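This structure is in structure tokens; I'll ask about it shortly.
Rest of the complex left out; these chains stay put.
As written, the chain order gives the labels A, B and C, with residue 1 at the start of each chain.
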Amino acid sequence: MLDGAVVVGIKNGWRGLIEDDTEVLTRQSVTGILPRGGTILGTSRVNPEDDASIGHIKANWDKHNLNALIVIGGEGTLRAARDMWRDHQYPVVGIPKTIDNDLCGTDFTFGFDTAISVVTDAVDRLHSTAESHHRAMVVEVMGRHAGWIAAYGGIAGGADVILVPERPFRLSKVCEILRRRESQGRPFSVIVVAEYAQPHPEEDFLTPEQRTEIYQHGRLGGISFYLAREIERCTGIQARVTNLGYVQRGGSPTAFDRVLATRFGIKAVEMVAAGEWGQMVALRGTSVIGVPLDEAVNNIKYLDDEIYRVAEVFFG
Amino acid sequence: MLDGAVVVGIKNGWRGLIEDDTEVLTRQSVTGILPRGGTILGTSRVNPEDDASIGHIKANWDKHNLNALIVIGGEGTLRAARDMWRDHQYPVVGIPKTIDNDLCGTDFTFGFDTAISVVTDAVDRLHSTAESHHRAMVVEVMGRHAGWIAAYGGIAGGADVILVPERPFRLSKVCEILRRRESQGRPFSVIVVAEYAQPHPEEDFLTPEQRTEIYQHGRLGGISFYLAREIERCTGIQARVTNLGYVQRGGSPTAFDRVLATRFGIKAVEMVAAGEWGQMVALRGTSVIGVPLDEAVNNIKYLDDEIYRVAEVFFG
Amino acid sequence: MLDGAVVVGIKNGWRGLIEDDTEVLTRQSVTGILPRGGTILGTSRVNPEDDASIGHIKANWDKHNLNALIVIGGEGTLRAARDMWRDHQYPVVGIPKTIDNDLCGTDFTFGFDTAISVVTDAVDRLHSTAESHHRAMVVEVMGRHAGWIAAYGGIAGGADVILVPERPFRLSKVCEILRRRESQGRPFSVIVVAEYAQPHPEEDFLTPEQRTEIYQHGRLGGISFYLAREIERCTGIQARVTNLGYVQRGGSPTAFDRVLATRFGIKAVEMVAAGEWGQMVALRGTSVIGVPLDEAVNNIKYLDDEIYRVAEVFFG
């Protein structure tokens, strides 16, 4: 299958194709990367958005004599892939990769399982000090649009409250849970909060400046910082913050993510060999199949209701 | 849902119900078990196989005034559950648990993801010494009927050869791969072998006594020991053995396994509440559903062909 | 040695002795605690500070018919032990435990190695995304008086800058290092900062309110938050924060910490058997010996200069 093909690695996503930053990948150059986190090719947030970019892409495509493009990324990167196929007939195949798991069309994206394993480990460590301390632990995790990481990591770690972007939260409800736990002799609680979770408008406790800082500038650690302060105020329980930040993005991938990424890669090559363009590889149950890129990029995949209900069973 | 219900834990599987060994489970008694491996209830290989056993079960069922039985286990345990429902109308719901992942009806059983994470970590560690040594590393992993652990762990760890029970292996083929790698300047190889993988009859290298020891007595470490010896003989490359044994069964479960087990548990309670007897909870894609126990216990779920083909892409 | 002795666990440190909160420890009740973090006995910050407390201690001591007291803790807890021996002749032996490693008289306290392993793992994960991002990662770690965790964790993780409480830092110096790295094609940096590290007075960037919040209220995450903002301002490099918080305190202890704690425990029992009161067990080289409690509690053990020089070799 594609024996003898030359594999050209494009650096930093679409930017590498626009700026002609590439590197031929050989067996030797990829030896040993399996257990490593991150990417040897780099990333960027650059997408081909104007005629100039698309012109550069055409020039570099011809220069390297490319026959197909396998595009790895999240919603933005794959939307550009869809456009390049739909509008310019570039032969592309997509591979879904985002730690946020918020991409439609596939059961899971790779990177997600590794991220939740980091969150779970952190929550476990907090719990192991539970018998010794009287505290509310606020753990801020990633999640811009969707609460997948918060929900899975929170369920796996046994969080007492989980706050996600899809459901504006009421501080009064959080404090009520913590006080009830305290009254039951369980004065230690873990609150997992997604970075973009926000207070319900009826119970807002953020100033406009704080809102801008958190939700527009993406100042990580903001919501956990202010939430901890409010919890102390309304319950009298000392609150402490853990903000994992980019730690969630890195480190050796889990076995699940490695098998998924390996299967995705092989399927993508098979689709290239078969000329199945404009599609994305996807996990559906135990199978890896191709789905139209359109399916993946038109909507955010919000947190499954069933998962949130599972989480709620353990609240408080 | 089932508010106010008393939960009686049955010790050591069916044996506890036969011998009346039980313990009421309270919120307090299960606090803190989430991150722990193993089981607080114990296990046994005892199933209700004669009238006496079934009589004891009836007596203890009545004594404890049970309304439903949630049965957690692999093929043998769940087969007994199916029989108790089919033949004696006991209201049972099953939950699939085996590290081997060889149970039909569900995409995954819980325990499997944790087992492959242990295997992957071990193979990673072996690879990290690769630059320093000229060796064939034989890693024996669990797998009586099916090669799921060997295949997933091997793919995730980047094994150069994976041997599974479903496919008797030819030593000549293994040695050929190792020699080819050596001739390409890669004199370090990792061979992952399932404990019940066996040599192809046309190239058998085991004595009848060794066969009995390995495949009937389940003497762990046997096949890796003899395979390593044969590899040394036929390639001249020094071979070393790692036999993980029960290390694969233990330790804190992965996030994936914890979320799966939590969802399974909640679904089982819902099924009890709805009186959906004779079924097993199962993962299908991203959903947890009920399937007839019959589906689960009539066949072994052998390793998926697609997975084995993925593994083979990287052989040698 | 002390065969047949009854071991009474005192809950929550000195508070348990003042309030008569105890629990007899048996082989059974301590089975399985070895791999767990935290403490089954709990902690508090209560010390016997007035005559009433000391009166309660006397009453409870007599009530339980105690013959010796083994006191496990950091500077405050052990200072109280020293006083109870010196001023009231209670037969005490101390065991040094603090994750901060800032206790004199012993090479290491237990808990420290586990804390630095958590920090190292986090920094490793950040580095694994280094090839993909152009960022300054600010990692806040524990350390009130001394920079042991920051220095050891930073060296082990390969931090590019390490800021400790012992040495007020100049923002201009930090930014200079980051800019130099950028100009050398290394636009990714990790800055490890102890929670109580502070800006040099000549280059202060905190308001009085922020100072109070960070250094008096111990608002974790404060210094990293403001430092990240300043770094963005002076270098133009996007800065992100990771604040591990109490994650550093928990989780299964490292092998080093377990062996150390086990040896400390046995030595403490030997000292009780020998009547060597008013002392603390201590690691010196490869030996565990007794040292006067006085040695441990009169001074803070600040970060060793040699260690800081080692760290500085890799700055920038």
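Everything below uses one rule, namely that a contact is a pair of C-beta atoms (placed from the backbone, for glycine too) under 8 Å apart; a residue touches a chain by one contact, two chains touch by 3 or more.
The structure displayed is predicted, hence computed values, not measured ones.
Within the whole complex of this structure, the shared sequence is present as 4 copies, and 3 of these are drawn in position.
The rule is simple: only the chains that are shown with their structure count from here on.
Taken as a graph of touching chains, this assembly is arranged as a line, each chain contacting the next along an open chain of partners. Homomeric contact chain A/chain C is classed as same-residue, with over half of its interface positions used by both copies. Separating the centre of chain B from that of chain C, both taken as means of CA atoms, is a distance of 41 Å.
Separating the centre of chain A from that of chain C, both taken as means of CA atoms, is a distance of 33 Å. Shown for chain C are the residues that touch two or more other chains, of which there are none. If you check the complex, the residues on chain A that touch chain B are 32, 34-35, 107, 113, 116-117, 119-120, 124, 127, 152-153, 155-158, 252, 254-256, 258-259, 262-263, 266, 284-288, 304, 306-307, 310, 313. By the touch criterion given at the top, residues 36-40, 42-43, 118, 121-122, 124-133, 135, 137, 220-221, 224-225, 240-247, 249-252 of chain A touch chain C in their complex.
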